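For subunit A:
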Amino acid sequence: MESSANTESATASKPPAKQKRQAWILPGLGLYQGLVVTAKNFIQSYYKKDRLTTVQYPEERAPISPNFRNFPFLVHDGDDADAGLRCTACTICEKSCPPQCIYIVLERDENGKSNKRPKVFEIDLSVCMNCGICAEVCPFDSIYMDSEFELSKGDRFGGMLYGLDRLVKSTEYHAKIRPEQAAAVAASRKAAAEKKEAAAKAKAERLKKKAEEERLKKEQEAKEAAEAPADEAPAETPDVPAQDDTKKGDSE
Partner candidate 1 sequence: MNLLADQAGVTQAVDAPAIWTTLEALPQLPNRLVGWIGFQMNIPEWLATLLGLLVSAAVVVGVFLTCFALVSLVERKTLARIQNRYGPNRVGPFGLFQPVADGIKMLTKEDIVPYKAEKLLHLIAPIMIVIPAVLALGVLPYGKEWVPVNLELGLLFFFAVGAMTELSVFIAGWASGSKFPMLGSLRAISQMVSYELPLLISAMGVIMMTGSMSLPAIVEHQSQYNFGVLSNWNIFTPWGLVGGIVFFIACIAEANRCPFDLPEGESEIVAGHMTEYSGFKYALFFMGEYLGLFAISGLFITLFLGGWSAPIAGLEFVPTWLWFFGKLVCVIMTMLWIRGTWMRVRMDQLMRFCWLFLIPLSLLTIPAAGIWKFCGEGFLAGLLGWGVTVPFLIVPYIIITVILNRRLAPATRQYHFAE
Partner candidate 2 sequence: MTPLALLLTLSCVLFTLGLFAVLTRRNAILILVGIELMLNAANINFIAFWRFGQAGAEAPDMIGPMFVLFSIAIAAAEAAVGLAIILMVFRHTRSTDLNRLDSLHG
Partner candidate 3 sequence: MIALSILIPLIVLAALGAIWKARPVHSALFLALSLSLVAVLYLILGADFLGLIQFSVYVGAVAVLIVFSLLITRPSDETKEIARRPQSMLAGLLCSVPVLAVLVYAVSFSTPTEEVAAADTAKIELAELGKTLFTTHAPAVMAVAVMLTAVMIGAALFARDINERES
């Protein structure tokens, strides 16, 4: 093994610096020293917060840092949870999830065409290991880590399987639990939306010279795009946007 060779070189280059240990004075001194330490701890635990760090949990709660992550949730814009869902059922998170606890079914219309939204989006709480990779890889600012941690349920199956009804939470909630991240995401989304709108406008300008009916049609589309920018990305093979407008990580 190569370590033995390295060992020799490491030992060869040692200067014999020595650590001075406490001298032996009285037999049993070490025992009494220990007693002094424990007595100090006993007494100080009554008045020093530094010593007695226990938090009596159900009555009092330790503060949770804004970075704390526990279980994912889905964000929706606006008031309508159904309409404002950012998720496009692209299944990137499903594929990245290390314990594979995410299950997504794409919603399709009667022609079999993608609606770019999930029909089923389930996360199994009993499998999830709260690593946060789903939130990290999501290109649509859709999935984030919640800081709610009192999730225990008596029901082994249904209770532990979080569907869309329990997963979807509002942007306000996101802003409440991690304000900095939510603000950054909102800003970047706004910038992206504005950019997109501007691009659409410029395109519209360019197309003004074209036929009237065409121009009208294009304008209509641009408006739609501005309303639902997420829809621009195709569902199956998403074109991952550049670093700056995807994620700022969980912390920012």
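Picked so that all candidates are chains of the complex that A comes from, given by their letters.
As a working rule, a residue touches a chain if its C-beta (ideal position, glycine included) is under 8 Å from a C-beta of that chain, and two chains touch if they have at least 3 such contacts; residues count from 1.
Because the structure is predicted, anything quoted here is derived from the model rather than measured.
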From 1, 2 or 3, the one in contact with subunit A within this complex: 1
Contact footprint of candidate 1 on subunit A as seen in their complex: 10-11, 13-19, 21-24, 27-28, 30-31, 34-35, 37-39, 41-42, 45-46, 51-54, 56
